[in-house]
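Can you read through this structure? Questions will come right after.
A single protein chain has been removed from this complex, and every other one stays in its place.
A, B and C label the chains in the order they appear, each numbered from 1.
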């Protein structure tokens, strides 16, 4: 009889997955356009404002001589002044109260720094001062600024150039969406904090997206935005319904469990163990509830983004993404109704605790290797430079990353380190690939066979689960 | 007695595989030459017509300033005018009715676009207009065109340059084939649709291949083309024979099945199940029939290509390629006659349904990860930019792709996304490599042992199969 | 009793392995120096004679315009004339009978080639003519040559420049070996065979190594060369002894087998099967004999190289390398005397036939995929361009190569090919990684268990083997 009611729930879940996925895809597509526009603008700024910038993937641009730094700054100012005649895009200066906001060049300096390495002496005051010059893009005022710009390299920590540009993302017009206005707050940093003779150049780009003040698009009524908000509302309603239904089932399960344990206590005078109690709570419902809550939160944020109320794309996409993933994983539950599918899911589930247990043991060895590799090989190899990188590098090595490149780079060192790196890498890889990975396979194979042999015993148990 | 007839069929099949493979190889070799010629010409066009083009593998060429775009267009026109003195190949202008076809420069513009980002206002008419100028390669007329060429960057969507060049692929002469004539319809696109300050430059090359109008090759009679067509006809005949024979066997099997089910129904009063019915249809015959049909279709298309009737190389090569693959796979059937080979094939076959079932379950988790990765990491990582790319990237990661690079690129983000990307990647890789791949091994190992133990029981069944 | 004689043989084998390895290492080290010298010279020639040559790993250098080709040739001639003032090495012109050998510039042309692509007509005589000009490095004669050098690009197949330079490899002096004289026959090819507008430039370098005519090295008597020849002789003697001893054992085994089969035939009136007969021949002896023969052949060639009698390094290194590999593999035989080591070797041996059988089946599917991938994806992807490359690429994909790059490159095609490439790659990788590799593991696991359970039964058999 219980099965007679199910199709409604099932249909709701399937509908929910469908509309969540549609929502995710539509959000992703509009997201993509925005991201591409931001990125291309950042690339444009690099090409416009950095002298001799080349499109190489490493992206690190550095200056090694004093004259070069002056050149870069003057070039930047000159390019900024002639921006309107240079750019092929819609870039414009920001205007605050009728006047254009200036380009600001800031010198960040130690308060005092008398360093004389030749004498092995120094006298330094590590407090930091900031000294800024505003440069207006008026045509005549530039020359004056150039003449009295002087940098004391001994004290210099960094030169920061701040500028603000505005543009409109016209692309969306072709998708019948309304174009948004963009504020780019660009910071170009010439970083000399290390005083190592190398000044790193970096362009940072902070963007603010907002509805334009006054607009007119021929033949576009802007209705599509309302439809999107409506769709989000539908999603929230569907999720809320699903949430209510699942919560009810979970609550019923908990009630049943209390009754059972009272009954058990009365008749057998024994306490029901925790693991038996948990049998009454269906894990799948918990999964669906989690997914619903996340979707609702994500959809609310999405409405906020759509109405330009806020623009926290990252949190919203994490919420929606996780929710969609959980929904899809939940589909496995319905596949589990078929017996042949069930065995595979049961195997993964049964093996899980053992795998986790084994992972704990292995994690100890892994951590040991991470610390050791970081401290010894860090100075000689880029992939071992920080602890986070070591963790990722070793994890990748286990799973089949390019080893030879890793070997090769630890080549030109002193003999002790060379020997250590060989012992380290060979032992690590052998231990993990030949023993640990094989044991994972042994674990799963064994569990699969156990599950298969006890399928009949399990079936009565699994009845309870689903 | 049934076995006494077999060798004829077997010999026909072996002959068929041999001639199909020969046909494929000959088609592939002539295809290769054509493809290389097309590609080298495209590379030549890039080097001739794009200013400052370098052979770097990324292949993306972009323009960031107004002056640069004008320069590119003028350079292109000038290079086109002096083409005959520049190129080391056989390129020539197209001539229609005695006059050379011109180079066409088209501006694609919005009908109206008053964008003032400084004021946060815009007034745009998204309808697109096209405005073209024809430039004849006559020596004197160029200068005039240059002077009145003006681009309104606010309205500009793209500048397209169309030109047509002709050449002859002389290489084939050395292989005693007749040289073909090639029409290259080249489109050079300066794409400003994004209005992001970056104009992407792309060279497209559409080619038409046809028999030259009038030709003379010393000491070549052009007979080889007729031989190739003859060979294709032989292939079609062989496949047709094979098709007839296999169809007969299949039909016989179906008749037998009907008789059997009638008999079974009469005597036992039971309906024969679908899986028992399918036992009467030999899957290998279906495979051979499919292969034959594809080969015949492909050979017919190949004759069409050989006689310059049509030039759809892609469809033809897909047909021939798939047919050849199926033929080779069909060889396994004959290896299955040996008992020791049989066990391995039977294992794969027996494990197949379980593997597919398991794949379905896994696909749900996989799809969940794909959606989630796309929406969250898409804006920050190139490999997660589109849904298709995510699918490929995750699939590659499971099978041992460079993980470190993937980790590295998700490095410089805000903390939330960084944390999410780590959780996402570690959980995905661990789940799939340690659990899912291991379960595949468990599945196959178990099936192998089952098959081995029941070999004797199976043998009676397999009798029926082959 | 039979074991009492063994230590002598064992000691001989160990001694043999030791001296073979020493010989290999010494040969390898002197080989390395020669190879590096050759390679660095080739790189020098590229930098000296090619205009605008850059050290990029792709190594393809191409010319796209007529003026560029003339420039390259004139640059080459001028650099050759001033070689002595340019090079930092010991390069010198070849002198034959007092006069310097000239630089030769050869034009390779079709005899006739009237190609008019604009009219779709051509009239070609595919016979090839060669037309050479010799340029002497005399200071005044150059200008004249330049003026009358003319290339007919319609007819031009290639321009080949031949030049000969000599040098001495002084490096060996530091290792107390005698420096050798080197003749470099350099060919610079400007290849226009495709007439695709792209002329490929290639530098080829053929080298002749010989003893210098007249030499004097302070404090070096050149004795080390004799010691090396002596050592090679010792190796040959050791191998010959080993060869005799092993052949005797093999012959005894064969005699025993004949006696046994005669006895068996007489008493049981049955023929001994081939596999039983092969039990009498010890495979390890065959291995050692093969190794000995190869070592002797290789050592003889090495003496020839040492005495500058011949210089076929490749064949010699293949012979010596294979011999050393076989010797080392032979060591496993002695490890097999220990029971615990034996089980592993027996497993590999027992699994071998099954693995080979399975490989046959898989090879059919693999070949099918190769042909199909070559014909369909060849035009669109570099890794699928030739059949050999496809084989290597697919093999690499199975074993964990970068898949994503392969996916990525098949991206920008027409929809049919794109779809096909996805189906092709996903199905191939899934089939091979998830099913075929798993079945290999199932095979080995099963064999290991079989061997382990029958260890006792096997022991009596293995007694016979060793």
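One rule holds for everything that comes next: contacts are C-beta pairs under 8 Å (C-beta built on N, C-alpha and C of every residue); 3 or more make two chains touch, one makes a residue touch a chain.
Every value quoted in this text rests on a predicted model; they were computed, and no experiment measured them.
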Which displayed chains the unshown chain touches: A, C
Contact with the hidden chain, among C:326, C:370, C:387 or C:429, goes to C:326
In the complete assembly, which of C:66, C:87, C:187 or C:430 touches the absent chain? C:87
Could you please point out the chain A residues that touch the chain left off the display? 58, 60, 62-67, 69, 111-113, 115-127, 153-154, 156, 192-199, 354, 357-358, 360-361, 364-365, 367-369, 371-376, 378-379, 385-387, 397, 400-404, 407-408, 414, 416-417, 420, 426, 429-430, 433-435, 438-439, 441-443, 445-446
So which bits of chain C touch the chain we can't see? 21, 24-25, 27-28, 31-32, 35-37, 40-41, 43-45, 47-48, 55, 85-95, 100, 166-171, 173-174, 179, 181-182, 212-220, 313-315, 317-318, 320-322, 324-329, 331-332, 335, 340-341, 344-345, 347-348, 351-352, 355, 359, 383, 389, 392-393, 395-396, 399-402, 437, 440-441, 443-445, 447-449, 452
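Assume only the chains that are shown with their structure count from here on.
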Size of the rotation, in steps of 5 degrees, that lays the CA trace of chain B over chain C: 90
In angstrom, rounded to a whole number, how far apart do the mean CA points of chain B and chain C lie? 33
How far is the middle of chain A from the middle of chain C, if each middle is the mean of its Cα atoms, in Å? 47
Which residues does chain C have that touch at least 2 chains other than itself? 400, 441
